[in-house]
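Data first, discussion second: the structure below is written as structure tokens.
Removed: one protein chain of the complex. Kept in place: all other protein chains.
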Amino acid sequence: MNKSRLEAFSDGVFAIIITIMVLELKVPETTGWHTLMHLAPVFYGYLLSFIFVAIYWANHHHLMHTIHKVKASVIWANMFLLFSLSLVPFATGWMGVNRFEKGTVAVYGTLLAICGVSYTILSKVISHSYKQETELTKAIAKSDFKGITSLVLYISSVPIALYVSPYISLVLYAIVSVLWFIPSKAIEKALENE
Amino acid sequence: MNKSRLEAFSDGVFAIIITIMVLELKVPETTGWHTLMHLAPVFYGYLLSFIFVAIYWANHHHLMHTIHKVKASVIWANMFLLFSLSLVPFATGWMGVNRFEKGTVAVYGTLLAICGVSYTILSKVISHSYKQETELTKAIAKSDFKGITSLVLYISSVPIALYVSPYISLVLYAIVSVLWFIPSKAIEKALENE
Amino acid sequence: MNKSRLEAFSDGVFAIIITIMVLELKVPETTGWHTLMHLAPVFYGYLLSFIFVAIYWANHHHLMHTIHKVKASVIWANMFLLFSLSLVPFATGWMGVNRFEKGTVAVYGTLLAICGVSYTILSKVISHSYKQETELTKAIAKSDFKGITSLVLYISSVPIALYVSPYISLVLYAIVSVLWFIPSKAIEKALENE
Partner (left out) sequence: MNKSRLEAFSDGVFAIIITIMVLELKVPETTGWHTLMHLAPVFYGYLLSFIFVAIYWANHHHLMHTIHKVKASVIWANMFLLFSLSLVPFATGWMGVNRFEKGTVAVYGTLLAICGVSYTILSKVISHSYKQETELTKAIAKSDFKGITSLVLYISSVPIALYVSPYISLVLYAIVSVLWFIPSKAIEKALENE
């Protein structure tokens, strides 16, 4: 029961984060193709962040599936994750409005890295409260590989944006999103067998 | 359990999309009948999009009723639908603020077509994971007719808005909404018999 | 199951409506007592509308308690109620920003009357699908008295705002809110006995 309320609250926050990002796509008072094209970077930023938040939601969903009792440590680790994610609309908007200026891309990459770290913390806090190992917990543990790869790419993207090119960083973010897009067969199977 | 969380998240996103659209009805600092009348196109756009999103919600509700296990493919098809729908407030606002300028109506029609396609994809992805045919799944399959008619009207509305008149396109959208407003007797009956 | 999703979606919309109203309380860039006092009418409007939406939520909650199967007619009557309520933030903001100018108060009263009518429709649609009369359905039917009194006061408030004084209309709204604030003993008892 506890758990369902934590999920409901988290789902609410996820749903709001993912939806208020679209408010950065400010309705223009002019019309025509040129107007739409001018919004393209904001749109691309929105698309990218939508995918990232969606990936976090899907993984959060698997993670929560493994716990039964909600401890204070889980609540606060979860809050830290939600706090980091709540900054995504700001960082996305800043990057989009300033058309991927290198500093804004570096800040975006830093924030993604913070989100990644906070997700890892939540994952560790939950795994400490497992009563027993299940197929699902093992499958999630394996997905740590994806998590570490993502973190490395996020952190690399910061100096790359600043000193090489922000566009290379954007390509790295796209690679990370594709990486997570591929569903983990182990998790799928574990969920099916439950 | 999985499914209920997907529903909760989707409901949250639907609720937010439908409600933030009203924020495009910017509170005017002047008063009087004239001020209200000036907002009429934005209001009409809001009404139209409210009905469309409500229709999607009601159908989503029937669709979700047929699945038991949530696979990754369902999650991502659902995310694509939510992403398309999340752009509706932007397109609605753009069309309303620019008083149904032909280009904005064409973009609105294109977006509705994309939403229709993403809904069809979700529907197909779910039907592939059916364990067995039920009365409800058959009733939903029949409602494909409505879906195809809608798509044809949406797609037609784009050149009509650009080369004939955006007002004819608006009439087409109103026709589609009435089409969906009429409840499917087959679905109603199938739900009742469950 | 159907019903719980209708409730979840409605709760989401209620929660968002009640919360985005506060966004009309625009953060001022000046400080001091004078600045706060300048916001007083917007604040009073927010307080009033918060109470109204809260009353609708509480009654919606009782109404939904009486149904078991969700029909298309219930979904659409509910959507009409949510649509009417979604306009409350706009009407509230317009009234507050223009410091209770008579026209804005008349529009606010008209909207409250529309919300009242849509609630009555939902209530009738649901009562048609009752399988049997219960203590709760009877108690809710009795609360129709409150509903009719409210409607009469809302409708009266429109000409009063326009031709006498908008402040009298505001007093009428306050009276209606007090009327609903007093919990119905019959409903309370019926819920307890269930």
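Order as written gives the chain letters A, B and C; numbering starts at 1 within each chain.
What we mean here is this: contacts are C-beta pairs under 8 Å (C-beta built on N, C-alpha and C of every residue); 3 or more make two chains touch, one makes a residue touch a chain.
Because the structure is a prediction, the values reported are computed rather than measured.
Peer 1: Tell me which of A:Ile17, A:Leu112 or A:Ile126 is the one touching the absent chain.
Peer 2: Residue touching the absent chain, from the options given: A:Ile17.
Peer 1: Based on the whole complex, identify which of A:Thr104, A:Ser123, A:Ser150 or A:Ser169 touches the chain you can't see.
Peer 2: Spelled out, the listed residue whose C-beta touches the missing chain is A:Thr104.
Peer 1: Footprint of the hidden chain on chain C, which residues?
Peer 2: 7-8, 11-12, 14-16, 18-20, 22-23, 25, 27-33, 36, 47, 50, 54, 57-58, 61, 64-65, 181, 183, 188, 191-192
Peer 1: Mind listing the chain A residues that contact the chain we can't see here?
Peer 2: So the residues of chain A touching the missing chain come out as 1-2, 5-6, 8-9, 12-13, 15-17, 20, 23-24, 69, 71-73, 75-76, 79, 82-83, 86-87, 89-90, 93-94, 97-98, 101, 103-104, 107.
Just so it is clear, only the chains that are shown with their structure count from here on.
Peer 1: How many degrees of rotation bring the Cα atoms of chain A onto the matching Cα atoms of chain B, given to the nearest 5?
Peer 2: 90
Peer 1: Taking all residue numbers used at the chain B/chain C interface, answer same if over half belong to both copies and different if under half do.
Peer 2: Answer different: the two copies use largely distinct residue numbers here.
Peer 1: If a residue has to touch 2 or more other chains to count, which residues of chain A qualify?
Peer 2: 12
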